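Only one protein chain is missing; all other protein chains are in place.
Chain lettering (A and B) follows the sequence in which the chains are written, and residue indices restart at 1 in each chain.
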Amino acid sequence: MEMIADAISWCLIVPGCFFLVTGALGLLRMPDVYTRMHAASVIETLGATLLVLGLIVQAGLTLVALKLVFVLALLFFFGPVASHALAQAALHADVKPVLAEDRRSRNLDSGPTGLAGSKEEPSP
Amino acid sequence: MRLDLILRVGAKLILPFILLFALYVQFHGDYGPGGGFQAGVISAGMVILFAIIFGVRAAKHVAPPRVVEMMVPGGVLIFAGTGVVSMLLGYNFLDYTGFAHEFLHAHEWGILIVEIGVLVTVCGTMIAMFYAFVERGRT
Partner (left out) sequence: MILAAAERAQTAEQAAGAAATVPKDPAMAAVTANAETFVMMILLTLLAAITLAIIRQRNMFGVVILASIYSFLMASVMLALDAVDVAMTEASVGAGISTVVLLTTLYLTGSVEYPRPRSVAIPLFVSLVVGAALVWGTIGLPDFGIADAPIHKHVAPTYIEYSKKHEMPPNMVTAVLADFRGFDTLGETTVVFTAGIGVLLLLQGGWRTSGNSRRDDEDNELDIDGGEA
C-alpha cells in the first residue's frame, strides 16, 4: 500500500518538476515580455498543481491533505489571475509585443487601450 | 466588457478569505505560528488589495481614514491599558494573573487581549501609510 502511494506520488512529482524546469527555461529564452509570461504561467499552473497533488498523495488522509487541497485551489485559480494582471500592466505601460505579422489594423474598435494608437502597416 | 473584469472577479472571490486567514492567524497564535504582527499585516494587505483593484475612493468606504487614524494609537492604548487594569486589580504591571480565577485561563485572556492590541496598531499603521502615499500622489 505504501509502495503504491509512493509510486503514484513519484509519477506526479517528477512531471511537476519537469514543468518547473521547462517554465524556467522558457522564462530565460523567450524573446518578449508576453511570451515570457506565457512560459512562466506554466510554472504556477501545471508545475505547482502536479507537485501539490503528489504531496497530497504522500500526506494520506489527514488534516494536512485538506490544507494542501486549499493551497492547490488558491494556486490554481489565482496564479493565472496574477499573470493576467502582469500582462495587463505591461499593456498599459505600452510595452509593444514582438510580432511576426501584424493583424491589428483589421479590428481597430475592439483593440486594447494601450495599442490602439500604434498600429503598423499590415504585411502584404 | 471591461478590461479588468478578471481581476475584479478574482479579488471579490479572495478578499473575504484573506480577512478570514488574518483572523485565523491572530486567534491561533497560541497553538501554531502566528500572533498579532502577522495578522495585522495580512489584514492591511486585504485593504490595500481592495484599494488597488477597486480604487482608493471605494477603499475609503470600507476603511475610512478617520477610523484608521484612530486605530494607530488605539492598539497601544489596549496594550498599555491591559497593564494598567492589572495594576488596578492589585498585581504588577502586565501581570495577567488577576483576569480570571485560574492561572491558565487568566494568562490566556491576557495574551489574547494584548495580541488584539498589536493587531489593531499594525493594521492601522499599514493602511494609514498607504493612504498617505496615495494622497500625496494626487497632485
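Everything that follows uses one rule, which is that a residue touches a chain if its C-beta (ideal position, glycine included) is under 8 Å from a C-beta of that chain, and two chains touch if they have at least 3 such contacts.
Computed from a prediction, not measured in an experiment: that's the story for all the values here.
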So which bits of chain B touch the chain we can't see?
2-4, 25, 29-35, 37-38, 41-42, 44-45, 48, 51-58, 60, 64-66, 69, 72-73, 75-76, 79-80, 83, 94, 96, 103-104, 107-108, 110-111, 114-115, 117-118, 121-122, 124-126, 128-130, 132-138
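Assume only the chains that are shown with their structure count from here on.
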Intercentroid distance (Cα basis), chain B paired with chain A, Å:
33
Touching chain A in the complex: which residues of chain B?
3-4, 6-7, 10, 13-14
Residues of chain A touching chain B in the complex
74, 77-78, 81, 84-85, 88, 112-113
